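Left out: one protein chain. Kept in place: all the others.
Then we have subunit A:
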Amino acid sequence: MTINTLSQDGVQRQQMPCLTKTPYYWMSTRWPASELDYAIYLAKKNIRKQGELIEYEKECYNALHKRINHTWDFVVMQAREQLRASKQRRKADRIVLECQEQAYWLVNRPPPGTLENIDYGPERRTMNTRVQLIRMLNSTKKSYVKYCEQYQPHDPIMQGCLPSNPWITDDIMFWNMHSETVAVPTKLRVERWSFSFMELLNDSMGRKEFLTYLEKEFSAENLCFWQACEDVRHGETSKIPEKVDEVYKQFLAPGASRWVNIDSKTMEKTLEGLKRPHRFVLDDAQMHIYFLMKKDSYPRYLKSELYKNLLARAIVPQETKKSVFPFMRRQRHSSPSPALATQIGEDDGKGKNSNSVKSNSGTASRL
């Protein structure tokens, strides 16, 4: 728990934990804690705990029910919606958000008897929040363990790599097998695409495979749109207006050849922003399509025949032995497996021979 430095008036302000993408419960945003929001929060709690609210919350709930009875349907509907949406989140994220929400309401609607800092000085009861934070911390710690375990087979320093680490054996086959143009990828590489959507998108071969899949599903325009947005975000500033215009013509205009399905609210906002195009004008639309692909197309791709076939065809390279005479810099080629023979012959015929006539303008010594 971080405790901020004291401000001028000597009041100590607590800093709340946060998920950077959902600032709803941050103190700094000064989200006005309205009656309606509090009612929704209590309604959610009521539903979850099936009527077992703590005493003062029960009183507040009943009082609110009387006061804003006219919108009570809305309150209950919102509460149910939010509960349903929260079930979709990952457990760690859900716990974090719940803690934030609870802490937020503890501050804005403190239980009766909570001492006011300014009136009563530093003695305060604030242990509840901290206990929640500690529990949240543990779920995040477990997520690191999970991440490390998942990626360990891919970490050459932890677990070595096949066919061999080029730094140790001087055999560059590993790099050749992982190039973008290789015909058959390695098993580890294809497995990695299943770790997260970003892993799939970061690998150019993964993107190509995914595009093939999407074409079968007639939703290839989603990935193309996403890539076009990335190009706008990271490209030259001077080209932004023309790129954005292209994107509009191809993907967003009514009747466009590759129209993408965005909800009306986001579309309205984006079209408004297009009047004054800037680097991030397509962000909302891009995010919408990204999540669409992530929640829908991506899981189905992983279950598809296309992916499973590729995984079955993917190779596990044979280990090449470490070169016996380490001071020889000549590349050692283990006899390639038949599956690789044709592919290597094609794109590396020239490359390997040229190594021996490299001009050596630097010194490199090895142990």
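Assume a contact is a pair of C-beta atoms (placed from the backbone, for glycine too) under 8 Å apart; a residue touches a chain by one contact, two chains touch by 3 or more; residues count from 1.
The rule is short, and it goes like this: contacts and distances are computed from a predicted model.
Engineer: Which choice in "Transporter", "AP complex subunit sigma", "Guanine nucleotide-binding protein G(I)/G(S)/G(T) subunit beta-3" or "WD repeat-containing protein 26 homolog" gives the name that UniProt lists for the one chain left out?
Structural biologist: Spelling it out: the chain absent from the display is recorded in UniProt as "Guanine nucleotide-binding protein G(I)/G(S)/G(T) subunit beta-3".
Engineer: Using the document's definition of touch, tell me which of A:69, A:140, A:227 or A:309 contacts the absent chain.
Structural biologist: Of the candidates A:69, A:140, A:227 or A:309, A:140 is in touch with the missing chain.
Engineer: In the complete assembly, which of A:83, A:106 or A:172 touches the absent chain?
Structural biologist: Of the candidates A:83, A:106 or A:172, A:172 is in touch with the missing chain.
Engineer: Residue by residue, what part of subunit A touches the chain that was omitted?
Structural biologist: Listed in rising order, the touching residues are 1-3, 6, 10, 12, 15-20, 92-93, 96, 121-122, 127, 130-131, 133-138, 140-145, 147-152, 154-158, 161, 165-168, 172, 174-176, 178-181, 198, 234-238, 280, 283, 329, 347-348, 350-352, 354-355, 358, 360-367.
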